[in-house]
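Every protein chain except one is present and positioned as in the full complex.
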Amino acid sequence: MTRAGRLRTLSTTVAAALLLVSCGDQELPQNALDPQGPVAQKLANLINPVFAVAAVVFVLVQGLVLYSALRFRRRSDDEAPRQVHGNAKMELGWTIAPALILLVISVFTVGTIADINRKAEGADVVSVNVTGHQWWWEFEYPDRGVVTANELHIPTGREVALRLTSDDVIHSFWPPKLAGKLDVIPGRANFMTLEADEPGTYFGQCAEFCGLSHADMRLRVVAHTPEDFDEWVRTNAAPAERPTEGEAGEGAALFRQKGCASCHTVNGYSAGELGPDLTHLQQRKVFAGATFDLNEQNLRVWLRDPPGEKPGSLMPNLELSEDEITKLIAYLETLK
Amino acid sequence: MATKERSLAHEEPVTPAPEHHHATNTGLSNEKLAMWAFLGSECLLFGALISTYFLYRGRSLSGPTTDIYDIPYTSVSSFVLLMSSLTMVLALAAIQRGDYRRLRVWLLATALLGASFIAGQVYEFTSFIREGLTIKTNLFGSSFFVLTGFHGVHVTLGIVMLLSLWNLSLRGSLTQERSEVVEIAGLYWHFVDVVWIVIFTVVYLIPT
Partner (left out) sequence: MTTVLEPPSPEALTTAPADDTGLMRRPTEPQGVWSWITTVDHKRIGILYGVTAFIFFLAGGIEALLLRLQLAKPNGTVLGAAAYNEVFTMHGTTMVFLVVMPLSAAFFNFMMPLQIGARDVAFPRLNAFSYWAFLFGGLFLYSSFLLGGAPDGGWFGYAPNTSIVFSPGHGIDFWVFGLQILGIASTVSAVNFIVTMLNMRAPGMTLMRMPIFSWMTLISSFLILFAMPVITVALFLLAFDRNFGANFFNPAAGGDPVLWQHLFWIFGHPEVYILILPAMGMVSEVLPVFSRKPLFGYPVMVFSGIAIGFMGWGVWVHHMFSVGLGPVAVSAFSLSTMFIAVPTGVKIFNWIATTWKGSLKLSTPMLFAMGFVAMFTIGGLSGVTHAVAPHDRQQTDTYYVVAHFHYVLFGGALFGIMAGIYYWWPKIFGTMLNERLGKLNFWTWFLGFNMAFGPMHILGLQGMPRRIYTYDDSLGLNVWNMVSTVGAFIIAFSVSVFMFNIWHSHKRNRVQAPGDPWDARTLEWSISSPPPHYNFAEIPTVHALDEFWHRKYTEDDDGRPVRVAGSPGSEGDDAAHDDHGDDDHGHGIHMPSPSYFPLVAAFGLPVMGYGMVYGRSSGQSYVVVVLGALILLGGLFAWAMEPSAEPEEEGQEVIEPATDDQPALVTAGGEEPAPAPAPEESGS
């Protein structure tokens, strides 16, 4: 094959590979290019034409640069190009044309800004208070008596009105497939609307640098059908029963003795407020800022040394023995 | 080039080679243009501090706020500072007509008036502290002390400059040809005074 031919084959292969890799069947749980709710869809509808225009401008400008580099390359040393100093008409042209394009974009932009800032209203709206902590998310449903952590459960097809604030530093609440991010700021309340089209789990992350475990402050938005959501609410609003027997009973006792109760709320008998509410821990699939899947193995590793797993974690290393850990896990497993 | 022996009575000191002021494109000397540029920068500095004060007006959660002011007292010290701008102008006029003795009188007067202003501020600050307002107390305490404190530091540095000029004049190095130095120091001094007028109006006089 000729050199040019080989080059062509190589570049085609590379391009194809890149394309496959970026759009292929790989799971992309936080993909902002894949809106799954009306708010995210509005954002996508606004930006997609802009991306297209940008692509056109990109091709045009790069084309001109490449073209001039090749076409006007000096071929002999005595070339004497005409000393053109400028052209008023062209200046006007390439000032006005981009300004007009931007004007059009800005009209749609302002429209969308107004739209997404509209507060959700109506009886159907689900209200949730979101509080960012270092390094986990607290979700409280004030009308429904539910408090949970790291997983925001919502019904599909209904607007969810979030009131967001922070307990310590600035964080940012971001579920990309459902909405753009909004900061949570101590001393301030922010408001946004969320909605999911289909049931499913939508991943998100804290998106404002907030210290050591910023990378480990993740979240899930779990959308249920409205019926399933009501069921979830019912389960999570109920207080927990406190086991008294067996390993779980001993674990419950340890929970108080070791000081866990001074940080963690368990609805009905423990009123700590510094850490996540654990009343219905088993209703969640993740823990520790949605960083770990909730299972026995991970809980064990966590309880051995929380700051070791999550740098800067405010939950201390309690120097628990393996036996104590087993009992505590047995207890935690009763928190359904 | 400093030649040190000088008596106060000697009105025509031996001068070093005269300052060469070459033609500049703007007509302003480099030094004067530099001072104007620097003062432009200072406008942003004080602007940011004043904006911060404004933002936090009425937002203190506890502790004393503007009720702690003693407006008559501060008016007097503001007047003192204002007068110092007058004496600064007189100092410049003196050197421009070669009257070195009056130059020194008015320079010293400006420095003393400035120092009185500072003394007044120190007294004001200490009485506020006694009455329970410190930089830690609340938003008002923080923004008030930082804003007026920065201004006070600027005045103090100005006083240092004025005393240096006074000293230079004593040694015979500050001659009529070099009067622009006094003019430039005056620009700084007047600026600091204008900033105070803004602060006094915005911080003290305008009610919350």
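Order of writing sets the labels: A and B. Residues in every chain begin at 1.
We adopt the following convention: a residue touches a chain if its C-beta (ideal position, glycine included) is under 8 Å from a C-beta of that chain, and two chains touch if they have at least 3 such contacts.
This is a predicted model, so every value here is computed, not measured.
**Student:** Among the chains included here, which ones are touched by the excluded chain in the whole complex?
**Tutor:** Over the full assembly, the chain not pictured touches A, B.
**Student:** Return the single residue from A:169, A:238, A:301 or A:320 that touches the missing chain.
**Tutor:** A:169
**Student:** For the chain left out of this view, which of B:30, B:75 or B:127 touches it?
**Tutor:** B:30
**Student:** With the missing chain put back, which residues of subunit B would touch it? List them for me.
**Tutor:** 1-2, 16-17, 20, 22, 24-26, 28-31, 33-34, 37-38, 40-42, 44-45, 48-49, 52, 55-56, 59-61, 135-136, 138-139, 141-143, 146, 150, 160, 164
**Student:** Can you list, in ascending order, the subunit A residues touching the missing chain?
**Tutor:** 21-22, 26-33, 40, 42-44, 46-47, 50-51, 54, 57-58, 61-62, 64-65, 68-69, 72-74, 79-87, 90-91, 94-95, 98-99, 102, 105-106, 109-110, 112-114, 116-117, 134, 164, 168-170, 172, 174, 176, 179-183, 185-188, 190-191, 203, 205-215, 218, 291, 311-312
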